[in-house]
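As you look at this complex, bear in mind that one protein chain is not there, while each of the others sits in place.
To keep things simple, chains are lettered A, B and C as they appear, and every chain counts its residues starting from 1.
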Amino acid sequence: MTDKAGQPVKLRYFAWVREKVGRGEEDVTLPATVVSVADLIAWQSTRGPEYAEAFSAGQRVVRAAIDQRHVKPDAHVASAREIAFFPPVTGG
Amino acid sequence: MTDKAGQPVKLRYFAWVREKVGRGEEDVTLPATVVSVADLIAWQSTRGPEYAEAFSAGQRVVRAAIDQRHVKPDAHVASAREIAFFPPVTGG
Amino acid sequence: MPVRVQASDFDAGAEIARVTAGRTDIGAIVTFTGTVRGAAHGEPINAITLEHYPGMTEAELERIEALAHERWPLQAATIIHRIGRLTPGENIVLVVTASAHRQAAFEAAEFLMDYLKTDAPFWKKEELASGNAHWVDARDTDTTARDRWAGSTEVKPD
Partner (left out) sequence: MPVRVQASDFDAGAEIARVTAGRTDIGAIVTFTGTVRGAAHGEPINAITLEHYPGMTEAELERIEALAHERWPLQAATIIHRIGRLTPGENIVLVVTASAHRQAAFEAAEFLMDYLKTDAPFWKKEELASGNAHWVDARDTDTTARDRWAGSTEVKPD
């Protein structure tokens, strides 16, 4: 029942998140169990050691944007086309 | 007793004070009765209609500087070499 | 072009001229220029590198600028942010605000910088003279500075 086709989405990474993951972007299909950004972060941390390094609890804080707007961890990913992960910003 | 030689001082006028008095500066000898800036303003207002126009009570407020420093009306004029009168400033 | 993200340098004087040209309704122009300091926490640095999120950066800067226009009567507001590798003394960011009166111009420039510092997706990596390089950590004081501007309705991460 839960194994219908998942949601295709582009993930993007910046700054040390990008360096830990080892790539700037990738296209993935999200499992149906991933509802919120917090769910997605938990799922990411299971995808291999480089992801665990970037996304596990206890690592430095990761922020997210959905379709290029800042979002909180409880934001839903259902309609997202692009989800980005990055550290708190340090420009200016 | 009070008619000993008075104090020589340069008076300077700016903006509408200068225009009302009709000159930018003058050298005067202050009577010994003039102790404070307030006394000097009162004395000025008796020196003719153009001075009355600039210095009488009821005219627009006049500020003063002694030797190029802002002073209050109760400042003493005893050691002044130059006393200036002008409106509140409006630069910037 | 009130918002620009570019590798090349900018000229604050030229940007003031661009904002004021032919106008007589402006009485006050404030600029803020951020530059690369030669040391971080007492340690000399060779350079910084600024990474950003193309697309989102411009959208955030435009959003921040629109917020400023909502709050103050501004004749103009410009934000220019450089990207790439920059050495000590070089310019990083320029904000220009123009209004009839000085208080609006000052407040809007501070507002734009405070929001830019917390919301615009730029990240700074420092190359130390020692050879080490590290990503700069965000400062709590920047969030505090932004949060003094009450009344934003935008949803922000905690």
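Here, a contact is a pair of C-beta atoms (placed from the backbone, for glycine too) under 8 Å apart; a residue touches a chain by one contact, two chains touch by 3 or more.
Model, not experiment: these values are computed from the prediction.
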Contacts of the unshown chain among the visible ones are B, C
Could you tell me which of B:34, B:65 or B:80 touches the chain that is not displayed? B:65
What does the interface between chain C and the hidden chain look like in terms of residue numbers? 11-14, 16, 20, 22-39, 88-89, 100, 102-103, 105-106, 109-110, 113, 145
Touch rule applied to chain B and the missing chain gives residues 12, 14-16, 18, 63-65, 68-73, 84, 86-92
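We adopt the following convention: only the chains that are shown with their structure count from here on.
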Taking each chain's centre as the average of its Cα atoms, which is closest to the average over all protein Cα atoms shown? C
Once you find the CA centre of chain A and the CA centre of chain B, what distance in Å lies between them? 75
Between chain B and chain C, what is the gap in Å from one C-alpha centre to the other? 50
Quick one: chain A and chain C, Cα centre-to-centre, how many Å? 27
Can you list every residue of chain A that touches 2 or more other chains, as numbers and ranges? none
Tell me, which residues of chain C touch at least two other chains? none
